[in-house]
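One protein chain omitted, others in place.
For chain A:
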Amino acid sequence: MSVLVFIEISEGAIKKSSLEAVSFAAGFDSNVTAIAFGEASADSLKIAGKAGASKVLHVGDTKYNDGNIQAYASAIAKAADSIAADTVVLANSSLGDPVAARLSIKMNASLTSNVIELPDTSNGFVVKRSIYTGKAFAQVNLTEGKRIIGIKKNATTIKEDGADASVEAFSAEDSTDDFKVKILSKEKATGDVLLPEADIVVSGGRGLKGPENWGMIEDLAKTLGAATACSKPVSDMDWRPHHEHVGQTGIKVAPSLYIAVGISGAIQHLAGVNSSKCIVVINKDEEAPFFKAADYGIVGDAFEVVPKLTEAIKAING
């Protein structure tokens, strides 16, 4: 038996969340194989070995560059069969989730997502998962002989003590049915830290008063190596793009540090950030509900506090 991990490639490198998935798999099985799609060098794929994979199957055909959900599910099912994998692990993401759903039907497998702890195999195969948008957890037994596990981002740390993985070309069976969806174009933010992958997030709300004031949020984020985000009203008013909207109906993040500036903390916003390890709230309204969910708080004018905070962080970083 073995475990197969679907690893996603971004800009030619393995995504952080996928390395977390590899390390998660290595935490409960010593025989971990990964599968990657699209253009990537063998050197960039070998890195999966440091995180715990012994081998990477690489579907390098350029037809697989674009994140085709059906084609990926078919190829992963074939790879799982070829190595007799009973478990497939992947990172929860806008690609991982829909691929996992189709794959579960192809493999006749139990599926669960948002998993945050290693499985308990003492009586069945029980995993702990986040539910109610982070407000509770469920212990779930995966009852089928095969299972697919989606790992919540930042729920585990990346191991770095393994050796390079071997990289093998893997040929997926092409089916025209799998390529019925045409991907016409992609628009991706470049040069920034991607929000769903970020370890630190600096987020702004209506308290910033207008898009022209986002420079200080970006300065603080740059100083911390962080991604920038915003609340729903800010995105609705087009101050910031939709892909920065954090909350119940936007992106859900779980960084080590979430800094909220001028955000009152509506329950819908909290639902998108309550899995953060540490929350800092800066707001001039001392009654802002966000302070109840925060680890650290400053009551003050964002236009005075944020630049001071940026300078203080620069000072300790030398």
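Convention: a residue touches a chain if its C-beta (ideal position, glycine included) is under 8 Å from a C-beta of that chain, and two chains touch if they have at least 3 such contacts; residues count from 1.
In this text, contacts and distances are computed from a predicted model.
Colleague: Any idea which of "Glycolate oxidase iron-sulfur subunit", "Pimeloyl-CoA dehydrogenase small subunit", "Branched-chain amino acid ABC transporter, permease protein, putative" or "Electron transfer flavoprotein subunit beta" UniProt assigns to the chain that's been left out?
Modeller: Spelling it out: the chain absent from the display is recorded in UniProt as "Electron transfer flavoprotein subunit beta".
Colleague: Could you tell which one of A:S44, A:T133 or A:N213 touches the chain left off the display?
Modeller: A:T133
Colleague: Any idea which of A:S23, A:S54, A:T87 or A:S104 touches the chain not displayed?
Modeller: That would be A:S104, which touches the missing chain.
Colleague: Of the residues listed, A:D43, A:E173 or A:D295, which one is in contact with the missing chain?
Modeller: Per the contact definition at the top, the residue touching the missing chain is A:D295.
Colleague: For chain A, which residues touch the unseen chain?
Modeller: Residues in contact with the chain left out: 10, 15, 66-67, 69-70, 73, 93-95, 97-102, 104-106, 109-114, 126, 128, 130-144, 177, 180-189, 192, 194-197, 200, 224, 242-243, 248-250, 256-257, 267-268, 271, 277-278, 280-281, 291-301, 304-305, 308-309, 312-313, 315-316.
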